[in-house]
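One protein chain omitted, others in place.
Chain naming follows the written order as A, B and C, and within any one chain the residues start at number 1.
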Amino acid sequence: MVPVLLDLITTAAILYIVSSGLLLVFGVMKLINFAHGGLMTLGGYAAVMATAMGLSPWIGIPLAAIFGGIVGLSMERVVVRSLYNRPLDAILATWGLSIIIGQIITLVFDRGVHFAEPPIRGVISILGEPYSTYRLILIAFALLLGVGLTLALRGTSLGLSTRAVIMNEDLARGLGINSGLVRSVTFTLGSGLAAVAGALITPLSSVDPNMGIAWLISAFMLVLVSGSSLYSLAVASIVLGGAQVVVSNYFGSVLGGMTIAALAAVILRIRPQGFSYE
Amino acid sequence: MTEVVLAVNGLSSGYGQATVIRNLDLKIARGEIVTVVGKNGMGKSTLLKSIMGYLPKFSGSVSMAQHAITDSHPHQIARLGVAYVPQEKALFQDLTVEENIRLALRGSASWNEAKAAIGRCFPFLLQRLQQKAGTLSGGEQKMLLMARSLSVGAKMLLIDEITEGMQPSIISNLVKIIKTERDRSDLGVLLVEQNIPFTRAVSDRYVLLDKGEISGSGNTRDPDTHEKIAAHICL
Amino acid sequence: MKMSMQKISVLLAVTALWAGSAVAEDKPIVLGFPLGLSGANSITAPAVVQAMELAVSEINDAGGVLSRKLVIELADSASSAAGAQKAYDSLVYQKEVDAIISSEPSAARNAGLPIITRGKIPYIYTSFYEGRSCNKYQHIDGWVPQQVVSLMVDYFMKDQGAKTFFLVGNDYAFGRGLLGDTNKYVTEKGGTILGEEYNPIDASDWTAIVSKIRQANPDVIITSTAAGAPNVTFTKQLRAAGLTAKYGSYALDEGTAKTLGPDAEGIYLGGSYYTSINSEKNAGFLKALNDKFGTETKTPNELSVPQYDAIHLYALAAAKAGTTDTDAVVKALSEVTFDGPRGLVQMSKQRHAPLTMYLAQVNAQGDTTIIKSHPNVDPGEQCPNL
Partner (left out) sequence: MSEANVKEVASTSLPRPHFGPLTRMVIVASIVLIGVGVAPLFMDAYSVNVLVRSMIYATIALTVDILWGYLGVLTFGQSAFFAAGAYATALVFTYGGFSAEYAFAALLIGIAVAVALAGLVAFLAFWHGASALYASVITLVLPIIVTQLLFSGGTYTGSSSGLTGFETIPLSSEAWFWAVGVWLVLLTAAAWMYTRSDAGRLLIAIRENEQRCKYLGLNTSNIKAAIFLICAAIGAIAGWMYANYTMVVAPEIAGFTFGTELLIWVALGGRGTLFGPVIGTIIIDYASAQLQGDFPFVWKLVIGIVFVSVIVALPRGILPLVSNAADWFRDRIGIAQPQQHSQLQLRQASRSGRNIIGVESRGPALVVSGVEKRFGSLEVLSGIDFEATYGEIVSLVGPNGAGKTTLMTCIADGSKRSGGTISIGGHDIAHRTPEECVRLGVGRKFQMANVFDSLTVGECLQIARARLDPLSKWQKSGVCSLPPSAMRVVRATGLHSDLNLPAQVLSHGKKQALELAMVLALEPKVILLDEPTAGLTKAERTLIGTILTELAKTEQLCILLVEHDLEFVREISSRVIVLHQGRIVLNGSVDEVVNSELVKSVYAGSGH
């Protein structure tokens, strides 16, 4: 029971880390960033570069944040900005951007798998069960991310402005908040988070030009059932991630792989607002 | 009269294809309180939204303290010192009282000055800074709205039907506060109203709006004010 | 728009036909290579290209085949069925190649086979695969499950005294086929299968499977995960969980093992080619590659060496048949033998090849060490009707 429980919590933590950037963008801008997977890949390669340069694997994480942020900012400026009123087109355009990111990575590196040194190896014993230390650290990261983002949104004036734009953009503009700037910053931050997530999962994932795509659909579904709340996302990660672990354990991984997408579709059919309160 | 703070020249605007405001001229001087009176659907709110940059201006120009704001965005206009109080959805219900006010503070305006202004006008709010705005009563929410607009160091207030659903006693208090703050910092105030007693008590001038055009105006001290306005807005 | 495009094609076609007939006598023999230049197989493609270039230049330097030169015609199959259809069409109908040699995923091969059949062209498939692909124009010099299973399982059971096994694969034809055979063989030999688990081919999360392995606590884990990412994600997640059972993989290649760093150490690999094979032919092959490509040399692998062998086999077959005529070449391909880096290769068993099979282990440096080899391992019943 203990390992299944730990699997459940760590899976939820990984899903939370992977989805939070997408949620931030969806919450503020009401559009789905399909380049999220591509940005995660970028983060994975940041970790590869950190290894290649002989830096500590931990350096890969801020490096990923910088890469993702820069790429995200340019994407917002050049492409996403003109699609605020065309949310379905925004999905397609960001998907196109994801293709572009993947191909550029392929051209710069190659199509193959690359090596990134994991920050930590080994297992520690939890209630007599040996368990992957890194997966446990990811729980801490997820908590840190959740608390950090919540504090950033609640404690800083930019965060306050961001929340205001989420709640009522027109009113926020009338109070002197430059909502365009808030969107830019949000997209940059969301992209940075995507890349950080990519760097964080490298110890558990292969680093190749498609690494992020595998996570995209799960992240996308989680965000849709979470609306725009970080809290709902935590609930959704635990419920859907948990369902995936349970289904994989008792009905096989093949069904487990479909769990998040299928369950989310059904949840949204029954309750269009998903796990959020509104 | 002294320096003009808000000048509207030949403004036409509206929604999409529909022209609601037609060729409208209006000037507000510093320290002047002007009320636009009209029935629902005559374009009062549209006028404020157009000035604030929410709606496209089809023709004409608007300037605020000598800055042309005809093509400016709402946030730029707000930063020039215009505090706008919309009629509906004017508060962030899920944010606290303090957050609602802080959101409007820009650059020079400090939280301490804002608190001082709140203490002067609506001292009860200081005890409730951490309360969610949505949990305030309807009347209290209106006062929070006023508090927000008065605490940001604005030069010009645009207020859309603040008295809607307000108790008469609160209304008379509001009149006092608006006038005091006007005297204190030489504010220009543009109100949109249907409440005749409030209009008479608070403003220096009134303008009658009819189907997007100004159909009359006057000084609120004129003895026939009530009749003129009543004839305009009642059945 | 459509019309004008067609006109251009018409012109091109006419020109090609005319040019073709004029120089028929001494034209070179064109070998078509549909190859995953993009998509999943693009990882191994550069090594494959080098191996084929080496083979062709060796043959041409020795005077060619039937005193005609060999020429390489490459086409990208994008490692997919749709891409393969385009590539095979282009090679068969546009480039009019004399034979096709390829090392693609099974879906791409299957997509190409109907075109081979229509075009009536000798075809050599050079990848290890799940077995039982039969077509009258096809020969195969890669290994099939029967050839590797006994080698791997016998080693663990006899040499290492292992009793319990856990099988892990991706849910795809090769994964299922290989593990199914393994399961059967282990049971026959008196071992116990504690679990046989499959993950979707595009899955990146192995949490539940790793958990089950931990609970089952087997002596040996044998995997048949898909090449590239799945091999890596599984190994990383298995190692992160601190599981120390013996780990044998049918699908991990030397190159990917290197990108796993210390996680790959100790993994047993089964197959027909490793660079560490200690033979004169292999040493000669590696040297020739190095001489030809220098610092650009890509590590040869389980796809590139069979490709090298296949080109030589084709050359021998055409020489034996005395013609490039399809039926004669296909017949000769079952008869010729080539002694290459992998040892003797003859596609004589129902179009499949008995091969020398090797068991290797990854060492701390990420290189492989050969532990065991079985010569002349029979592919068994593959195409009894051919």
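Everything that follows uses one rule, which is that contacts are C-beta pairs under 8 Å (C-beta built on N, C-alpha and C of every residue); 3 or more make two chains touch, one makes a residue touch a chain.
Just so you know, these numbers come straight off a predicted model, no measurement behind them.
Student: For the chain that was dropped from the view, give me its touching partners among the shown chains.
Tutor: A, B, C
Student: Out of C:N110, C:Q215, C:S276 or C:S334, point to the residue that touches the absent chain in the complete complex.
Tutor: Final answer for the missing-chain contact: C:N110.
Student: Of the residues B:V20, B:I33 or B:I51, which one touches the chain left out of the display?
Tutor: Among B:V20, B:I33 or B:I51, only B:V20 touches the chain that is not shown.
Student: Hey, which of A:L63, A:L224 or A:A243 is the one touching the hidden chain?
Tutor: A:L224
Student: Check the options A:L5, A:I59, A:I91 or A:A152 and report the residue that touches the missing chain.
Tutor: Result: among the candidates, A:I91 touches the missing chain.
Student: Over the whole complex, note the residues of subunit A touching the chain we left out.
Tutor: 32, 79, 82-83, 86-89, 91-93, 95-97, 99-100, 103-104, 106-107, 111, 217, 220-221, 224, 254, 257-258, 261-262, 264-265, 268-269, 272
Student: For subunit C, which residues reach the chain that was dropped from this view?
Tutor: Residue positions of subunit C that touch the missing chain: 1-3, 5-7, 9-10, 12-13, 16-17, 37-38, 42, 74-76, 78, 80-83, 85-87, 89-90, 92-94, 105-107, 109-111, 113-115, 118, 130, 134-135, 171-174, 176, 200-201.
Student: Where does subunit B touch the missing chain, residue by residue?
Tutor: 14-15, 17-20, 39-41, 87-88, 161, 163-165, 168, 193-198, 211, 230, 233-235
In the analysis below, only the chains that are shown with their structure count from here on.
Student: Edges wherever two chains touch, nodes for the chains themselves; is that graph a line, a ring, a star, complete, or other here?
Tutor: If you draw each chain as a dot and join those that touch, you get an open line.
Student: From subunit A, which chain is the farthest off, judged by mean CA positions?
Tutor: So the chain farthest away from subunit A turns out to be B.
Student: Mind checking the centre-to-centre distance between subunit A and subunit B? Centres are C-alpha means, answer in whole Å.
Tutor: 43
Student: How many Å are there between the centre of subunit A and the centre of subunit C, using C-alpha atoms for each centre?
Tutor: A distance of 37 Å separates the two centres.
Student: How many angstrom lie between the centres of subunit B and subunit C, each centre taken as the mean Cα position?
Tutor: That gives a centre separation of 77 Å.
Student: Which positions in subunit A touch two or more other chains at once?
Tutor: In subunit A, nothing touches at least two other chains.
Student: Where in subunit B do residues touch two or more other chains at once?
Tutor: Residues of subunit B touching two or more partner chains: there are none.
Student: Applying the document's contact rule, which stretches of subunit B touch subunit A when the two form their complex?
Tutor: By the definition above, subunit B touches subunit A via 52, 54, 73-75, 78-79, 84, 86, 89-95, 99, 102-104, 106, 148.
Student: Quick one: which bits of subunit C touch subunit A in the complex? Just the residue numbers, please.
Tutor: Going through subunit C, the ones touching subunit A are 38-40, 42-43, 171, 197-200, 202-209, 211-212, 214-215, 228-233, 236-237, 239-242, 255-256, 258-262.
Student: Within the complex, which stretch of subunit A touches subunit C?
Tutor: Those residues of subunit A that touch subunit C are 3-4, 7, 10-11, 14, 110-115, 117-118, 121-123, 130-132, 134-135, 203-208, 210-211, 214-215, 244-245, 248-249, 252-254, 256-257.
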